[in-house]
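A single protein chain has been omitted from the complex, and every remaining protein chain is retained in its original position.
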Amino acid sequence: MHPLERLVHREARLLDARDYPAWIDLFTPDCHYWVPVSPDMTTALDGPSHFNDDRQLMQARTHRLLNPRAFGAEPPPRTAHIVSGVEIVSENPEDAVALSTQIMLEWRRRTGFEDDQRLFGGQVQHRFRRVSDEWRIAVKRIDLLNAESSMNAILAPF
Amino acid sequence: MHPLERLVHREARLLDARDYPAWIDLFTPDCHYWVPVSPDMTTALDGPSHFNDDRQLMQARTHRLLNPRAFGAEPPPRTAHIVSGVEIVSENPEDAVALSTQIMLEWRRRTGFEDDQRLFGGQVQHRFRRVSDEWRIAVKRIDLLNAESSMNAILAPF
Amino acid sequence: MHPLERLVHREARLLDARDYPAWIDLFTPDCHYWVPVSPDMTTALDGPSHFNDDRQLMQARTHRLLNPRAFGAEPPPRTAHIVSGVEIVSENPEDAVALSTQIMLEWRRRTGFEDDQRLFGGQVQHRFRRVSDEWRIAVKRIDLLNAESSMNAILAPF
Amino acid sequence: MEPASLATDTHVHRSVYTDPAIFELEMARIFGRAWIYLAHDSEIERAGAYVTRHIGTTGVIVTRDRDGSARAIVNRCTHRGATLCAFDRGEAPHGHQCPYHGWLFAPDGSLKMVPNRQNYDGVLDLAEHGARPVRLEFYRGFLFGTLHDAAAPLAEFLGPMASSIDDLVDRSPTGRLTCIPHVLRHHYRGNWKMTFENLNDTIHPGFAHSASVVSAKAVADDIGGGQSLAPTVGMMLANGKPIRFFQDLDMMVAPPGHSYIGGHMGARYTPDTEDRYTQDLISFHGPEKAAAVLGTDRHLTLLYPSSTWHARYQTVRIVRPVRHDLTEVIGYVFRLEGAPEETFRNAIEYVNGANSAASPVISDDLELYERLLAGNRYEDRGWIPMLRGLREDREQGNGWTRTPSTSEAFIRNQFQAWRHYMAAA
Amino acid sequence: MEPASLATDTHVHRSVYTDPAIFELEMARIFGRAWIYLAHDSEIERAGAYVTRHIGTTGVIVTRDRDGSARAIVNRCTHRGATLCAFDRGEAPHGHQCPYHGWLFAPDGSLKMVPNRQNYDGVLDLAEHGARPVRLEFYRGFLFGTLHDAAAPLAEFLGPMASSIDDLVDRSPTGRLTCIPHVLRHHYRGNWKMTFENLNDTIHPGFAHSASVVSAKAVADDIGGGQSLAPTVGMMLANGKPIRFFQDLDMMVAPPGHSYIGGHMGARYTPDTEDRYTQDLISFHGPEKAAAVLGTDRHLTLLYPSSTWHARYQTVRIVRPVRHDLTEVIGYVFRLEGAPEETFRNAIEYVNGANSAASPVISDDLELYERLLAGNRYEDRGWIPMLRGLREDREQGNGWTRTPSTSEAFIRNQFQAWRHYMAAA
Partner (left out) sequence: MEPASLATDTHVHRSVYTDPAIFELEMARIFGRAWIYLAHDSEIERAGAYVTRHIGTTGVIVTRDRDGSARAIVNRCTHRGATLCAFDRGEAPHGHQCPYHGWLFAPDGSLKMVPNRQNYDGVLDLAEHGARPVRLEFYRGFLFGTLHDAAAPLAEFLGPMASSIDDLVDRSPTGRLTCIPHVLRHHYRGNWKMTFENLNDTIHPGFAHSASVVSAKAVADDIGGGQSLAPTVGMMLANGKPIRFFQDLDMMVAPPGHSYIGGHMGARYTPDTEDRYTQDLISFHGPEKAAAVLGTDRHLTLLYPSSTWHARYQTVRIVRPVRHDLTEVIGYVFRLEGAPEETFRNAIEYVNGANSAASPVISDDLELYERLLAGNRYEDRGWIPMLRGLREDREQGNGWTRTPSTSEAFIRNQFQAWRHYMAAA
């Protein structure tokens, strides 16, 4: 398996394990984690975003997720990421880009019945950069199928 | 990755990208795109079908999908195909058969809330034929888990 | 593909095909098929379980699934298993362990509308053992995302 | 408010589509009184064969009895109320046994057996605990049922529209039809009446289905004259016919709520096939009748409130109300025994195009049904006009009216029946 | 319509299962008045330990107070109404603080603190804004609560059925029980009463669970006599017992709505284990009592309207009404401190088989509950007969009746209580 494809799977596994510090370590210091409200947006200044995080905000929100007083995250949400069709669309010595189709099944404790699960999905773009001889994620952009939809509280990163 | 497995992934990617002309080019001129109402059906004359398309109908329905006046497709639906367990069950010089398990998350703009998404899934059978030295899809049969169910409008091909 | 990863996919395919005898043959005679009500449970005596099967019970429940008088299984449920991120976390001559993320789309005939489908997902742990020179599944543990939730009838094994 | 007052000769109040209480009344007063198409003879051939259907929101079981007659009962056990059959169709040679405690019911609903009889000695009279029977009548192999024991005979309900069923049966060169067990179901989040008010509406295709027309044209141009159009692409194209065409076409309406419009989509036959088929019809019917049959070209016939009939393509659809805002449409296709394979292939093409949720044409209509529900929930004027073609009637017959196919006469006629059904308490 | 008139001594109207308005009344009049099992002592050991439960559709918090007593309050902040606790169980050593504005409530509901007190000087009397307390009573470590402050004492509510709780507690050779914090939940789209009318019904297993019997037999044959049957497979098989067996078995019914049937599924002990356990019981209880305890063999006891008890397998289930058409059943299993591990293993096997939604047995019942809801919504005769065993009562005691376990006496008894609760305005 291509090392970058392995990295995409590794990221998904860390998110599902809620090992957020290790997850953030996969990213470059100046990384951008982005979930726009429309696939037509080309920059995070074209309009609002669901997520528009730098490393700091990634740290703050994930630190909070593990806090039992984080209402809306009682207990922390669980996720299962399914990764399909990983495609390395460009690869240079210093940078690379991968596309994949992913869906994330999410569980948050609400009423305690089966509808406590939600499903998100769409196309994911990873932009990698080599940092001290290792591939890191510089940009992760998730284009949700329902990007423009009205969302209920979203706790877990995609 | 086996070239036919790559082709199955390629088809999924083109559908999700709504690049329908390129999608149709993956098929043979005399192709059959089929979604029966029961896994027990062996031919499209055993009963009705959700989809029972030749190339012409594939062209007509996908051309329509990109028309903003196509009510029920305002805007065009979005899909995320997840492909799993691709298995090449037969491979000859001129033809081959692959099975896979696929689910398709679909988004159509309805009320604007999260339930605008639907999930379809089941077993997919691809029958390939070599045309001028290239593998093409001669038959794609999708056996939906809920083939017999009553469906609301289905716009995007599986 | 690693032979154990192939085995994980093979198991999923047999379940979706409802070929239960062949499915059970993938397991060791003293196997354990387990779906706990909490990821915190370490043994099946820490509390109740959704599934806590030995080979006998696996046989009894799957034999029943194919009985048309099995209310709640009229007709037998259909499933589509999606397998992602298979990871062999340990491999020795006589035993091995694999993790994977799986979701199972399930269809049971209820009202006949689209909501007859349910989605389950989570992390799956396979413990393998070599039996007469073949890899067999000694333990399959499924940690559903919504393990603690209140479930409606579950017929098909995950 | 008196429900009947929600519809006049020319207007209907939008609440009839949005109010759950009205829907409840419709189930009791319309679907509880009308004749409802249930099944075809060929679906329950052997003794014990059954199918499950609905009359409004009530499930029923239709079974072939040992004596060869058809029986129908409400699909409910009289003990604690469990549904007796979970399947769409099956074989119950020994009767319908309840899954809960094993009470056994005959096809006609009579209670044959209760387990551990001694528990009931002297306290339970089996004769008083039969499942509720449904009154049945056949018309040429098509079985209709009603929950209203005092309903007028089926023939009276069908009136002149019986000829559309004749049209279907007479097209068989052997007189025999077979209903295909695989059915095609779609649904929409909207009111059941929307379907009835759409299917004979010839003004909407040019607008609602314009996208299909555009795309079918594009494909037609693309392939050029050489290759022939796929039937479904042809169906898409047909929506582009000029309104003039539909204005000339006739519509027939008859009480209670029924209607049909003249045909306009004759299926192609390859000449030789056509000849053979014609010969067979002549030898079965004789020349005049055969000519009459082949001369008939009707598009959809609507039997209010629950079925639509297309003889030319051997397709019958059942419109099933589920909730005031949820409706299912179930498509059944028939094989004309003895007719050329081409006939059946055309029928299959038609039912796919006319009833698949994935049909480019149907998906437009489904979208509109849901937009009608949304719009009619808005705070706005209450009354919906049914004025189109109000003064264009062409001929008044004995129990029927002929009018242009562009008229809303069929809708006015439906609400006349609606008022009549809903009035009587 | 006067709700109480929907049930007679022998019949009940199907609307009690399908009408949301009846459900609302049941919540107020039945679950608002009866004693509801909440929790076991061992679930809230340390001060501040709490669990959340429901009384009907109202959430409550049960907390161990500093003084060692148990307290319960409605899980609602008296400021703007937010639920106080989101978790099933936890520790609140300093009381329950509302997540919204931090109002702090003591276990007994008294309002201890509101932030920025000055905003309320002279306008808010803390004493008047406590959370609503729930009246509590223990019976041998089992905590019951009621929203009805004038309810008769718990002992009166339990009546002779208290002995089923004794049966559970006395089986512990140390007198101590521990409730396992992991619970097993299932639900069904049907009415809560369906569960109560099913669990002591001994006629249904032979029919409803016939498929399980068939499959268990197949496995038994397959493995031959050599290997012993897995307990759950044995449970599947047990449904095949002949009706004669159940006819001989006794059922006891007592007001208000309670019942139990004689046991019939004694768990196996390996002889040596059995001996040791017997010795321990004797040394704890003395020979006569020990013999009596071991001699008792009761199957399920139903405490109407909300809990079911199985002493032999240390399992208690709570039936939780959510909507008229949605019910949750929550299974709790207990460890008999000092009893052989085998006892607990049997209990785990039992609760899995008896309460997992994946249990072959339960999935049959869940399917039936939903078919009962569907059938009882159909247009049909209104009244459901409760006649089975009407004339078979065996003995009339003081506050109880003995009858065959095949009788519907327990259902008649439930609706007698139902009528009584629902009558009083």
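By written order: A, B, C, D and E. Residues from 1 in each chain.
Note that in this section a residue touches a chain if its C-beta (ideal position, glycine included) is under 8 Å from a C-beta of that chain, and two chains touch if they have at least 3 such contacts.
None of the values given here were measured: they were computed from a predicted structure.
Shown chains touched by the missing chain in the whole complex: A, B, D, E. Touching the missing chain, out of E:Leu124, E:Ala218 or E:Ile282, is residue E:Leu124. When the whole complex is considered, the residue among B:Glu5, B:Asp54, B:Glu74 or B:Glu87 that touches the unshown chain is B:Glu74. Of the candidate positions A:Asp19, A:Asp46 or A:Glu134, contact with the hidden chain is made by A:Asp46.
Residues 27-28, 32, 55-59, 74-84, 86, 97-102, 115-116, 118-124, 129, 132, 147 of chain E touch the missing chain (whole complex, contact as defined above). Interface with the hidden chain, as seen from chain D, comprises residues 14, 17, 197, 201, 203-204, 206-208, 243, 247, 367-368, 371-372, 374-381, 384-385, 387-392, 404, 406-407. Contact between chain A and the absent chain runs through residues 35, 37-38, 40-41, 44-52, 54, 56-57, 59-61, 63-64, 67, 69-74, 110, 148-155.
In this section, only the chains that are shown with their structure count from here on.
The chain with its CA mean position farthest from that of chain C is D.
Listed candidates were B-D, A-E or C-E; the one reproducing the C-D interface, defined as more than half of contact pairs identical by residue number, is A-E. Seen from the C-alpha centroid of chain A, the farthest chain centroid is that of D.
Per-chain Cα centroids separate chain A from chain D by 50 Å. One simple way to say how far apart two chains are is to compare their mean CA positions; for chain B and chain C this gives 28 Å. Touching two or more other chains at once are residues 86, 99, 185, 187, 328 of chain D. Of all residues in chain B, those that touch two or more other chains are 82, 84, 103, 119, 148-152. By the document's touch criterion, interfaces exist between A-B, A-C, A-E, B-C, B-D, C-D, C-E, D-E.
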